[in-house]
Structures are given as structure tokens and as C-alpha cells.
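The block that comes next holds chain A.
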Amino acid sequence: MVAIIGFALGVSQAALALLLAPGLVGLVRWLKARLQNRRGAPAWQPYLELAKLFRKEVVVSSNASWVFRAAPFIVFASTVAVALLVPILLVPLPFDGVGDLLVVVYLLLLGTFFLSLAGLDPGSAFGGMGASRAMTVAALAEPTVALAIFALALSAGSTNLGQIVARTMSGPAAVSPGHLLAFLALFIVTLAETGRLPIDNPATHLELTMIHEAMVLEYSGRYLALIEWAASLKLLIFFSLLSNLFVPWGVAAGLTAGALTLAVASLLVKLVILAAVVAVLETRIAKLRLFRVPELLSVSFVLALLAVTSSFLLR
Partner candidate 1 sequence: MRSLFALMLAGYALGAAAAVLRPGGRGGRGLVAAGAVLGGAAGLALALQVLLTGTPFVLEAPAVLSIADGLLFRIDRLGALFLGLVGFLAVPCGLYGAAYSEGYEGRASLRLLGALLNLFLLTMSLVPCAGNVLTFLFMWEGMSLTSYFLVLTETDEPETVLAGGWYLAMTHAGLALALAAFLLMATSSASTTFGDLRAAAPALSPSARNAVFLLALLGFGSKAGIMPLHVWLPRAHPAAPSHVSALMSGVMIKMGVYGLLRVGLDLLGGGPTWWGALLIGLGALSAVIGVLYALMEHDLKRLLAYHSVENIGIIFIGIGAGLMFQSFGLPALATLGMVAGLYHTINHACFKGLLFLGAGSVAHALGTRNMEEMGGLIKRMPRTALFFLVGACAISALPPLNGFASEWLVFQALLGGSAIPQPEVAVVMPLAVAMLALASGLAAACFVKAFGITFLAIPRSARAEQAHEAPRSMQAGMAMLAIACVALGLLPFAVAPILGSTLAGLGRVTPAAIELTRSLPLQVPGASGQMSPPLLALGLVVLLALLPLGLRLLGAERRGRVGDTWGCGRIGQTPRMEYTATAFAEPLRRVFAELYRPTRDLSIDFHPASKYFVQSIAYRSEIHPWIERLLYNWPLRGIRRAAVWVRRLQAGSLHLYLFYLTLAFLVLLTMARWWR
Partner candidate 2 sequence: MRTFALLLGPPLLAALLATMVRPYRRIVGGVNALLSLGSLGASLALWSELLAGRVVTSGPGEFLRADALSTLLAMCVSVVGALAAWLGLSRDDSYNGAQVRRFRIFVNLFTFTMLFAVTSNNVGFMWIAIEATTITSALLIPLQVTKASVEASWKYILIGSIGIALAFGGTVLGYFDFVNMAGRHETALNWTVLVASAAHLHPQVIQLAFVFILVGYGTKAGLAPMHTWLPDAHAEAPAPLSAMMSGVLLAVALYAVVRWQAVVNAAVGRGFTDGLYIALGVLSIVIASFSLVVQSNYKRMLAYSSIEHTGLICVGLALGPLGIFAAMLHMLNHTLAKSTMFFLAGRVLHRYGTAEIGHVSGLLKAMPWTGGLFATGLLAVIGLPPFGLFLSEFALIRAGFAAGRPWLMGLVLALMTVAFVSMIGHLNRMLYGAPAAGVSVGEGSHWPLVPLAACMVTLLVFGVTLPTPLETLLRQIVEIVGS
Partner candidate 3 sequence: MDAAFSQLCVLGSSLVLIFGLILLWRRGVTAYISAFMWQSIVLAAVTVVVAHFGKVPELYWVAVCLLLLKGIVIPRLLRRMERRFSPERELEPYVNTATSLVVSGLLVLFGYAVTRPLVALSRLPTRVGMPLAMGLVLVSLFVVISRKKALTQVVGFLMLENGLALLAVLGTYGIPLIVELGVFLDALMGFLVMQIFIYQIHETFESIDVEQLNRLRH
């Protein structure tokens, strides 16, 4: 009986995340527009785009194979699976036993893997360029993510998401300098993985600069909708990971209605704050040249390494 309630709560948490995701992307765009003194499209504009795309017909390249058609479904499914695993609202997760932080990271890598293949399939130069650059960035970000997980697991005693959140919530002592360094490292990785500004410009269609956009250039109709939605969900997941793993206050410990509403409220507040930070960041700095990106990622790697050593020494 309890399992079924837990299962239902887990699924509803994922559904909530799915619903909020396009709005989050819309919010970031709206904030950037306001910062650039533009009126900007309303925050719910992405919902309209998705609805429009779902009604459009699909044009598929003649060179493409079944990989091209299957990729959107795989990307979307893996991102939703991650949403099920990540503690967005409540801590005693029903699916805690199914996967830990490592599984989350590698599920996201599964999504990037198939998206890159889909980029290569139509045989256009842009898709190939996007795939190559996306995989390069993903590969270089892996060590940072692994070390950040190591730092968190060190203090929490396990890589299990629920345990990490519970450990950080259990008291101020748990928040060590290692956490701060790990947070910064993961923040840089978030910008890299979700294709935000210093690494990739989400708003541009300039062939030479886009990474994520280049891979999905060939998609249209419902496939493109699925991929856009998955991308926005990925952004939301990373934001919730950042907030809950490092600033978990407000995450519902029990299943009472009051705790749940508090959790939703704290989630919204945290998302808005993070969206604001990203929007300010994107208006302040310009896009890095592709071959400078590894330096940024090595900065994040060093931060993660310091996080691990500090948590080692202060244990």
C-alpha cells in the first residue's frame, strides 16, 4: 500500500517537473529580454511553441535511418527517467533503490550519445560538427561530475541521492567548504551540459557557434517538440540537483500535505533564483571560443579536486 502511494508520488513529482520545465526556459528568456531592455516573449511562450510543433508534420531526411527516428524517444525517456530518480520535491524517494547519482549521470550521457548519433545520421556538416563538439564537451565534463559525486559521497557516506540530501539537511555541520567548491564545479558543468551561454549559445542559429542546436537542426514536428521538451527538462533537473544537493532546506521529509506544499513553494523559489542567476550571467559574458572551453572545464575540474581533498582532510 505504502509502495503504491510512494510510486504515485514519484510519478506525480516527475509530471510536475515536466510541466514546469518549458516555463523555466521561458522565464530565463524573459528575464534576459528584460535585462536587455526588450519586452521579450511571455514566460509561457515555450508551451505555445511545443503545442504548435506537436501539430506540425514531420520532415525526415532521405539519408536518415531508424536511429534518427528513435533518438528523440530515447532522449526524452532517459531524461524523464532521471526526473523520476532525482529528489525534486521529497526525500524518501520511492525509486531510491533503482539508481544513484552515478546512474543519473550516465543516463544523461545515454541521452547525449543518441542525440549525437542522430546529429550524424542525416549526413549534414552541421549535424556532424554539433555531434563532435557535444561529445567533446560531455567527455571533458565527465571527470568533474565524477569528482563532485566523490566529494558528496565522501561526506554523505553513499552516492544515494536520498541519503545525500538527508545528510545535508541533518544540520549545518554537514555543509563543509567542500560543498561550496563542489557546487561551483557542478554549476559550470550545468552550463556546459545544458548548453548555456559561455559554452554554447541556445538562442543562435549561427552554424559555426551552435552545439546543441546543430544536432537538432534536422528535426521538425513532434520529434523537435520532444527534444526541446527533454532539453528544458534537463535544465530543470540540473537546477533542482544544484539546489537540493547543496541547499536542501524545504524538501519534504514526510508525506503530509503541509510539507508537500512547502516543498513545491521552496522549489519554485529556488528555480526562480537560479533562473535569475543564469539570466544575469548570460547577459554579462560572451560565448567562449570552442577551444577555450576545455580551460573552463579544467577550472571546474580543479574546483572539484579541491572539494574532494578538502573534504578528505577535514573528515
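Rule of thumb we're sticking to: contacts are C-beta pairs under 8 Å (C-beta built on N, C-alpha and C of every residue); 3 or more make two chains touch, one makes a residue touch a chain; residues count from 1.
As a selection rule, all candidates are chains of the complex that A comes from, given by their letters.
Remember, predicted model here, so these are calculated numbers, not experimental data.
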{"item": "Of 1, 2 or 3, the one touching chain A somewhere in this complex", "value": "1"}
{"item": "Of all residues in chain A, those that touch candidate 1 in their complex", "value": "54-63, 65-67, 73-74, 76-78, 80-81, 84, 95-100, 102-103, 106-107, 109-110, 112-113, 116-117, 120-129, 131-133, 135-136, 138-143, 145-147, 149-150, 153-154, 156-160, 207, 217-218, 221-222, 225-226, 290-291, 294, 301, 305, 308-309, 312-313, 315"}
